[in-house]
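Below: the structure, in structure tokens.
A single protein chain has been omitted; all remaining protein chains appear in their positions.
Moving on to chain A:
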Amino acid sequence: MLRLSGITKSYGQRRVLEDVSLEVRRGELLGYVGGNGAGKTTSMRIVLGVTEPDSGSVTVDGEGVTAAHRARMGYMPEERGLYDTMRLHQQLAYFAELHGVDRRTAARSADYWLDRLGLHERRDNRLEDLSLGNQQRVQLAAALVHAPDVLVLDEPFSGLDPLAVDVMAEVLRDEAGRGVPVVFSSHQLDLVERLCDRVCVLKDGRVVAAGTVAELTGDERQQHLLRTTAPESAWAYLATDIDHRTDGTVVTLAPTARLDDLVDAVRAAGELHELRPWRPSLTDVYRDVAAPAAGAATPTGTSPTGTTSTEKEQAA
């Protein structure tokens, strides 16, 4: 299990991370989302030991991260970083060796990943001869070539075409499937929603929401999308929250109210066009918690470490 506890980091007078805590369990895919400058890259660099925190700790399976742990981590930086003029196989084998893999195994593993990602025919090409999409595959291979125990990927899906996204997603699921904690940042929230077991939202260096997708999007809340000609006054007493959207009205039923009560009330006052279960998308949740005016927004989900939390609790 990868755990960040109370990580704080400043560059000069600028506070980049403020008491960031999160947890990625073995075999779990964690989506790490946040706006530009929220602190995602810095916290990932801290996990990899590339940057040191001012305070807080990073542990793997309860142990403080050492060089031995870092050798077993795979990292894909946000801004792609490889040697343009190095040949693919030579480059991947080099990165494997840098993580302590012996020379022969490094070469075999480089071959495996080139083959797995469909680049085996380009093994002796220079990186600069590849398209940007293929360069990104090589970047992923560089993060995986030493069979890491922890995988940290900064914007791995950025700029990929749909097929390449599928390949990347499959690889990440496979890695999680063999028990690797996988954390990746992305601005493609639909992808995060579809792929991840849990999501952590970072804003201005603080964790403002964390939990499973269901927890964050409020699956347990009795919300329905209603389209009707009946006036709101006829059924509003059954709802604790009413949200008007372009495609209808989202009704959050009161704990004591039943769906049948709502149907009866609406039909008594007008025509019922549509009534179906509804939950917000991760994008909706993200807008709520990460928008500039979201300071007072209702926080959603559980704490980074799995327990129920609120944004105020996080800030405190």
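Methods note: contacts are C-beta pairs under 8 Å (C-beta built on N, C-alpha and C of every residue); 3 or more make two chains touch, one makes a residue touch a chain; residues count from 1.
We adopt the following convention: contacts and distances are computed from a predicted model.
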item	value
Record-based protein name (UniProt) of the chain missing from this complex, from "K+/H+ antiporter subunit F", "ABC transporter permease", "3-methylmercaptopropionyl-CoA dehydrogenase" or "Chaperone protein TorD"	"ABC transporter permease"
Option from A:Asp102, A:Asp124 or A:Asp260 whose C-beta touches the chain left out	A:Asp102
Touch with the omitted chain, as defined above, among A:Gly133, A:Gly179 or A:Pro231	A:Gly133
Touch with the omitted chain, as defined above, among A:Asp84, A:Glu170, A:Asp190 or A:Asp241	A:Asp84
Residue numbers in chain A that touch the chain omitted from display	11-12, 45, 48-52, 67-68, 70-73, 75, 77-86, 90, 94-102, 105, 108-109, 111-112, 115-122, 131-134, 136-137, 142, 145-147, 158-161, 163-164
